[in-house]
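All protein chains but one are shown in place.
Letters A, B and C mark the chains in the order given here, with residues in each chain numbered from 1 onward.
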Amino acid sequence: MSKPIEKVMSAPDAVKRFVNDGDHLIIGNYTVGTCMELVFEIIRQGKKGFTLYSQSGILDVELLVAAGAVERLVATYVLRSGGRNGGSAVERALQDGSLQIEDYTNYNYNARLMAGMHGFSFMQVFEGIMVTDLFKKRSFMGEDKYRVIKCPYTGKDVVTVPAANPDVCIVHVQRADKFGNAQYWGAIGSVPAAALASKRIIITCEEIVDTEIIRSSPHHTIIPAFRADAVIEVPWGAHPTEVVGHYNQDKLMWGLFIMAAAGGKRLQAWMDEWVFNCQDRQAYIDHYVERFGSGRLQKLVAKPLYSAPANYGSAFHSTWDANGKDRGTGLTMEEIENLLEERGLLHD
Amino acid sequence: MSKPIEKVMSAPDAVKRFVNDGDHLIIGNYTVGTCMELVFEIIRQGKKGFTLYSQSGILDVELLVAAGAVERLVATYVLRSGGRNGGSAVERALQDGSLQIEDYTNYNYNARLMAGMHGFSFMQVFEGIMVTDLFKKRSFMGEDKYRVIKCPYTGKDVVTVPAANPDVCIVHVQRADKFGNAQYWGAIGSVPAAALASKRIIITCEEIVDTEIIRSSPHHTIIPAFRADAVIEVPWGAHPTEVVGHYNQDKLMWGLFIMAAAGGKRLQAWMDEWVFNCQDRQAYIDHYVERFGSGRLQKLVAKPLYSAPANYGSAFHSTWDANGKDRGTGLTMEEIENLLEERGLLHD
Amino acid sequence: MTKKYTLDELLIIAVAREIHDYDNVILGIGLPTTAGALAKALHAPQANLMMEAGMIDFEPVIPPNHIADVMACKGYACATDLFTAFTMTYRGFVDICFLGVGQIDKFGNLNTTSIGDYYKPDLRLPGSGGAADFISYSKRTILTMRGGEFVEELEYFTSPGYLGGGNERDRSGLFPQGSGPAKLITQKGIFEFDPVTKEIVLASIHPRISVKDVQKDVPWELKISETLAETKPPSDAEINFIRDFAPAAAMGRALASEIGFANLIKELEARGKIQ
Partner (left out) sequence: MTKKYTLDELLIIAVAREIHDYDNVILGIGLPTTAGALAKALHAPQANLMMEAGMIDFEPVIPPNHIADVMACKGYACATDLFTAFTMTYRGFVDICFLGVGQIDKFGNLNTTSIGDYYKPDLRLPGSGGAADFISYSKRTILTMRGGEFVEELEYFTSPGYLGGGNERDRSGLFPQGSGPAKLITQKGIFEFDPVTKEIVLASIHPRISVKDVQKDVPWELKISETLAETKPPSDAEINFIRDFAPAAAMGRALASEIGFANLIKELEARGKIQ
């Protein structure tokens, strides 16, 4: 393995090194705890030409599309602000021809990632899709969007989707260690699959913790260190979306964004204020406090509600008992070495 | 859903109700924490004619085969006692023609369960298997053991295995609630897939805990209540195998079993003593203490080593703030009801 | 004497009554989550509420913000992933699900994707999300509509109802026998589907709504049930639960937003943060 073992760096460095123009880029998060700071940084650096994958597009997709960074969108659900009379950056980009979209169901989209994560070239989906326009209307994926094969056991039609292996996944989690072991809990959705299907993984987290914390709770680890490329500690990194155990959704900022999203100029103004004029997440939070007061942020901070721990205990953690005897044979090291000598088992 | 909501019953009742002669029976556990008491009870009740699935056969498979309960075995790894000069119940049953075996790799076996768990009719496996005798030599599954299709995207050969949906899974876990939510941690192996692929699920656990414990740590739940058929609290239910956080493998009893397994008569004597002459797990443990002393058991008891908890906290858990005002509108209930009246929104 | 109610409350309560005790329930966001919380509190205490993001058996204590909002409850029994939440549906373990409607045709087929040319849409709606797969494989589906429309022909076919009507859905072999939309609930009435033709039928009408009021939204001659009933009004317990659990849902989205926004401005002004 050629990756450095410690993956801690800054968000600008991570985006510079691991996100390229024209990449297939996937938002790892699903509605909750979205990797907002990485989205902001990608926009600040002017990266573009993406094929963007998103399970459920909210601010993340709107901002990247509004920034003109996305050419193709693989989606299941996009944001629409303000009902029939409203709009969205996605709608405007479709209308002016600058964006192509390929629609899937949540499950179909996830199946593409599951195939990618496991190294398969395709995954089965449910046959009912064949009667819908999801199946019948195709955009940039053409024939490959869905294909139909015969089950070798039942002879029935099986609908397939092709594997997705995005170039880079950006994802926000609760905690990680400096090696890149990332822990996430709450609504699992497609988060692990999005990360593991991807070629490169950039992780922001609310806190970088000692590796002992990670190693004591391995069932919460969704990305093992050897798959991670970058780890960045970004408190409030998902604001205005929420992070389970850290802070709630900020309905004020969310509302301001939603109102802005309905119109192109308003959205541009929002981005100027919150993305371009804030050089990093700390500047963004400082600006927020200046605009709205620290009390509003403080109100969002989660009160602790801890999971019941799992006991990983064992009766002992050494071969040798308190009297220095091997638990198996009841012998001390000296006795063992003498025995090996006696039996003629030692060579030099 | 017609199942009763509370699933607690005795092991004899559970086996009587949910295990039938001729069933496809699967051992949910994988080497560690094996559901020994359920295996013992199935043997005590003289159930037979099984097609048995086991990821890694140890005492469980040996005992069921030695009891003459198994006609067909789907396996990846079977126990062999004592090297070349030893033997096993499986070997003896193959030699006398009373048992048929279908060999898979660990991954192929697990792929059959993944297909079954997800409702697919088949699952992809890795193409390298085609050069081996696992692919070429087939037993009771015949042509279906593996089939080869073309990938609709790459045109390459894709090897498939058929879904497995066993009639009943028996499985031991650390803790469960009375509704059947079962939590397991440690080596995940194929444990969740074995349970969830099956039509019925019988769970033994070291402890039945308050449902609040379960609900605080949902990431450890491998079987949701609506899939469970029976829950039985059986402390030491996996002895002589180990249960993470509860007790270590008992090398004394394990050793006695291994020595017995090499010969049919010795194994029968072991079963007479430990299975047939002990009416339940408590009697088995009592007999153990009588034979070997309680000190030996005590030495196996795990010392606690708890996982770092996950914080599921939120800023608030009620729509109403401490002053009785709705957090969204800042109004009291009375003010809201007056407003609805004023705006003419109320009907009767 | 019963308490007075809003039309939003009537709709939520009609939805809640579709959930039976012991049901495995997939809830969508908004109205169904409040309905699910109501059902669990009042008449279906053992209903298993689930979300496609992988939350199994959750009990919301506040209305969830979205489909992946575990902070709206104090714990849930099992965290699974989205893939498994859907394959569990495909296997037949989901008794009932709820979908919102953008456009609906005579046979309960739905569009929630786009209006106009799909490739250059006049209106881009959210899309399928979980809808197409849930209505395909859940045993029953309850549709709800606020702001959607009845149309002769969908502009995009997102989610399958009864296809061309009659037994076409069952005959296709693509769906579990007997599945499909069971009811459509709007602020005017409750619709069912004719057991033979599968055409939508007005089955129950809310108090003070006339058949004409309903017909004017429907571009074909709407079938009316021979046993057309008036929707049973909400009980005090139902109304009180909704107001306590989700006052914004009781008020309706427009009013709740208006007052919420005013409240925010007031708070910011008080802190000198808005001039």
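In the analysis below, contacts are C-beta pairs under 8 Å (C-beta built on N, C-alpha and C of every residue); 3 or more make two chains touch, one makes a residue touch a chain.
Just so it is clear, the structure is predicted and the values come from calculations on it, not from any experiment.
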Practice problem: Please work out which displayed chains the absent chain touches and list them by label. | Solution: A, B
Exercise. Would you mind spotting which of A:A283, A:V301 or A:L340 touches the chain that isn't drawn?
Key: A:L340
Quiz item: Pick from B:G28, B:P162 or B:P192: which residue touches the chain that isn't shown?
Solution: B:P192
Quiz item: Looking at B:A75, B:I202 or B:A225, which residue reaches the missing chain?
Solution: B:A75
Self-check item: Missing-chain contacts mapped onto subunit B
Solution: 30-32, 55-56, 75-80, 83-84, 88, 90-91, 94-95, 97, 100, 103-108, 110-111, 114, 126-134, 136-137, 139, 185-190, 192-193, 242, 244, 248-249, 251-252, 255, 291-293, 295, 302, 305
Quiz item: Which residues does subunit A use to touch the chain missing from this display?
Solution: 1-3, 5, 117-120, 177, 179, 181, 196, 211-212, 214-216, 218-219, 221, 223-227, 312-314, 316-320, 326, 328-331, 333, 336-337, 339-341, 343, 345-348
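Operating definition for what follows: only the chains that are shown with their structure count from here on.
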Quiz item: Between subunit A and subunit B, what is the gap in Å from one C-alpha centre to the other?
Solution: 30
Quiz item: Taking each chain's centre as the mean of its CA atoms, how far is subunit B from subunit C in angstrom?
Solution: 37
Self-check item: Junction residues of subunit A - those touching two or more other chains
Solution: 185-186, 244, 248, 251, 302, 305
Self-check item: Multi-chain contact sites of subunit C, meaning residues that touch two or more partners
Solution: 55, 70-71, 74-75, 79-80, 83, 90, 260
